[in-house]
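Here the complex is missing a single protein chain, while all its other protein chains stay put.
For clarity, chains are labelled A, B and C in written order, and residue numbers in each chain start from 1.
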Amino acid sequence: MIDVSWTVLLPTLLATGTAFAVLLADLAITGPERDGLGWIGIVGLLATAVATANAWGTNATGFAGTVVLDDYAVYFGLLFCLATILTLLISIDYIGTISLKAGGEYYAITLFAAAGMFLMASSNDLIVFFLGLETMSIAAYVLAGIWRPDLRSSEAAMKYFLLGAFATGFLLFGIALLYGAFETTTLGDIAVGVGSSAGLQRTLALGGMALLLVGFGFKVAAVPFHAWAPDVYEGAPTAVTAFMAAGVKAAGFAVFVRIFMHTLAALSVDWSSVLAVLAVLTMTIGNLSALRQSNIKRMLAYSSVSHAGYLLVGMVAADAAGGAAVLYYLLAYVLMNTGAFAVVVAIGKRGEPNELLDDYDGVGLEHPALGLCMTVFMLSLAGIPAFAGFTGKFYLFSAAVQSGYAWLAVVGVLNSVVSMYYYGGVLMRMFMADPTKSVQGTAHRPYLTATLAVTAAGTVMLGILPSWAYELAADAFASLG
Amino acid sequence: MTLLTFLPLSALIVIFALGVILNRHPIRSALCLAVTLFLLAVMFVFLDAHLVAALQIIVYAGAILVLFLFVIMLLNLEADIPQRRRRNLTIAATAAGLVFAGVALRPFLGSDAGLPGVGMSGPVPDTFGTAAAIGQRLFTHFVLPFEVTSVLLLVAVLGAVVLAKKKIG
Amino acid sequence: MLIEIVIILVKILAVLGMVMPLAGALGWIERKGSALIHDRIGANRASIYGFAGAGLVNTLVADPLKFATKEDVIPRGADRLLHTIAPCINLFPVLVAFAVLPFGDVLLVGDREINLQIAPLGIGVMYVLAMMSLGVYGVVLGGWASNNRWSLLGGIRGSAQMISYELPMGLAIIAMILTYGTLDLQEMARAQGELIWGWLPAWGIFYQPVAFLILLVAGIAESKRIPFDLPESESELISGYFTEYSGIKHLMFFMTDFVEVIIVSGLVSTLFFGGWQVPYLYSSGFEFPWGASIALPNIAIVLLQIVSFTLKIVFFCWFQIMIRWTIPRFRYDQLMHLGWLGLLPIGFVNIVATAVAILATQSA
Partner (left out) sequence: MVPATYYIALSVLLFVIGAIGFLIRRNLIVMFMSIELMLNAANLAFVAFARHQLSMDGQVIVFFVMTVAAAEVAVGLAILIALFRHRETLNADEVRMLRW
């Protein structure tokens, strides 16, 4: 019989419903004042967050076992709510700045992407995951290219789309091989089968795993599959970049971690060494490339690549501590990275994106609040104590050390030291250099101010009081069983 | 399906697939792709997947590829100019791909021993591959993915309109 | 084994033997029909000893001969290979689509039961849809390979139009699949042998009049005939995608148009007008609702069925010709408007209504 269990799907349904509400409201609201559309999205996502949080501890499955609402899905559901709400807050001001005409569609597509993310986090079946991923990815391709008057936006969309579809091919073929090996696409059944696989079955399983690894590598922008990230992050509208760097990457990791650290846990001998190499490459190349950038969006793109590397370190540990650390770090990363992009948006103004590092000269002196926020985000991204980034890295690296990957932790720490150079460089420019141009900052931009306040407060709070969030993350990861 | 039909059919599929990536003119590539997809549909028929074969032709050959052709013609694309500096990359990629294919194929060119399932010989139930059997599975076990595709398509339609419409009001 | 192959070959020859001459004859019927509708004397030059009907002979024999002996011109700069295969790609899928149209019930020869359908495919109607969707390639390629702006425009128009109208066509067919509960066209035809209220034949048209209209309109659009002949539109694109064709290749494009008319008629008759069904004719003979009955041998029944199916097809061919000479050509935006904002939503609503009705009758 058809197993319909709406409660398990509640976050996805609420997000989809909100997207529909925005689409319909877009027909009703015709004037130039379209902030209301963003508000519908934010309210809908807040409701989603409440409903999701309410489901903590239920661990229900539904739809013939293809979706689950375990604590892991709830944790990521809340994380996606946070990332999407922050994105929407940034967007309300940003859309005005770039005078985007398709505002209603922008909000709706963002919310559809969020719905895809919720589905990814809840998926307990490779096909459900695949469709959730595609819903999110296709929405993200469109968002990257939505600022049509800008050539760079179209180019970024094209590149993102081609590479994303290429990655989809790998993921799909991996799914095909896993399906062939275990006669099922349900993650739980695959997890059972993996342990006892042998012969041709194991060959197929390993092949499928390798292809999934490539696919996920593309989706989370790990070296050597990262080549698209800087161009796409630079070309896409900044609010969309924030969404891609935070939400989309977190969604990629949500499934990456679930499949590799849970479903294919029995193969961890095979994948952890590969991931260790990938982690080293991703951290190092990401950081070294970031050093040479003169455009802040490109710099943050490479920084985001390197952060994927730190997250991979946690996955290499392949145990509960590593998993919890990844989940925790993703929360910290969403806060500080979205915050950093919010600052980038704040510094840009109509007709002047101000994306070059030169444009940041002296901004901190002219806009102390903005400078203070940027300081918080940069220090946190660099991993300076008392900020979220530090605690996150601490958990990640100690998990690696405990699992016998001390050398990996050392590489990670060295990389953090390297990253201080370019993160610090931004701060130097903002506070030490003489102002060359005046920027608008957060004046008359209430939504950006709110975003910055939330992200900065969150980053500091996680840095000072990390344990409650870490315990949540640990519980969430433990619910994978 | 015996080797006598499988080998020529797969040879044709591979030849036309190579045609897709080697032809200099996008229209010829698209046509080779159309033939590849058609031949794959024939392969599906031999694998007792009649409905899938029909849909392969309707959706892939009949809609997706026509869209490709439509765009190629709309943009009036010309043949590519061969580029010398790409040759090294081409050779490298081809060699790497062949090596990979060689390694990847080795475990497969043999018997099905060890592969879970009933096997290719043996009777196929009458219902296998029929619309009824597919529908049964589609609307029970896969009902959620089925519903998700509707959202997916909506996003795609919305996105395509936003990106390609001449004037956004 | 051998005898089965022979039977299939005979069936194929029989169907082709009906379709090809009919397609040829339609060329003449169209000219005569246009004259009739325009109330003028038309197509009266080709007569033999004053018998105007001989124009039919002319169309069937002299026209093909003329085309076959004309020079085959390939324009300079054209893609020779694609230019040559385009007409074949255009004609072939439409012809093979006939394989699943049942033209009669079961013919008994000795104790052998012959299903009067070339290929009894379980997915029958999907197969027709698949083949019709392939027809667009000929148009696109012919238009592109000719190295002619007007041809290219015709090809682009053709591809957009055919893709657009495949959707409502599919929707209408889905409604019929819901109604009959099968994809097999022979099963669909058999299902229409029943009676509603004891006297009305249970033809699809009485269940699904909306789907009938959608399918007919979409079918005419698929065959690119007036009022949907924008890919050809002689007044602006000369002949559209086949402007640059001559000789036998031109004939193939020309034929395809008429074969498409026939397949649309065949599909409409099979789905909505009982296919080969003759009202009140059953496997043993006529059984009228008022109680009378006439017993008939199998061969007579089969012949009646084949004649019935042929007549239905001819009627719808004539109907399409009438439309052609009655309604002026749509503008391109009107065409797209009709397809996407008219037929498509109606098709969706029709499917939902059908599903609800089926659910209601089943649970009742």
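Assume contacts are C-beta pairs under 8 Å (C-beta built on N, C-alpha and C of every residue); 3 or more make two chains touch, one makes a residue touch a chain.
Since we're looking at a predicted model, the values are computed, not measured.
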item: Which displayed chains the hidden chain touches across the whole complex; value: A, B
item: Absent chain, residues of chain B that touch it; value: 1-3, 6, 10, 13-14, 17-18, 20-21, 26, 29-30, 33, 36-37, 40, 43-44, 47-49, 51-52, 55-56, 59-60, 63-64, 67-68, 71-72, 74-75, 77, 80, 83, 86, 89-90, 93-94, 97-98, 100-101, 104-105, 107-112, 115-121, 124-125, 128-129, 133-134, 136-138, 141-142, 145-146, 149, 152-153, 155-157, 159-161, 163-164
item: Contact set of chain A toward the excluded chain (per top definition); value: 127, 130-131, 134, 138, 141-142, 145, 148, 151-152, 154-159, 161-162, 165-166, 168-170, 172-173, 175-177, 179-180, 183-185, 200, 227-228, 231, 234-235
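Following the convention adopted for this analysis, only the chains that are shown with their structure count from here on.
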item: Central subunit by CA centre of mass proxy; value: B
item: Whole-Å gap between the CA centroids of chain A and chain B; value: 31
item: Inter-centroid spacing, chain C versus chain A (mean Cα positions, whole Å); value: 54
item: Residues of chain B touching chain A in the complex; value: 104, 107, 112-117, 139-145, 148-149, 151-152, 154-156, 158-159, 161-163, 168-169
item: Complex interface listing, chain B residues touching chain C; value: 27-28, 31, 34, 50-51, 54-55, 57-58, 61-63, 66-67, 69-70, 73-74, 76, 130-131
item: Of chain C, residues touching chain B in the complex; value: 79, 82, 121-123, 126-127, 129-131, 133-134, 136-137, 140-141, 143-144, 152, 155-156, 159-160, 162-163, 166, 170, 183
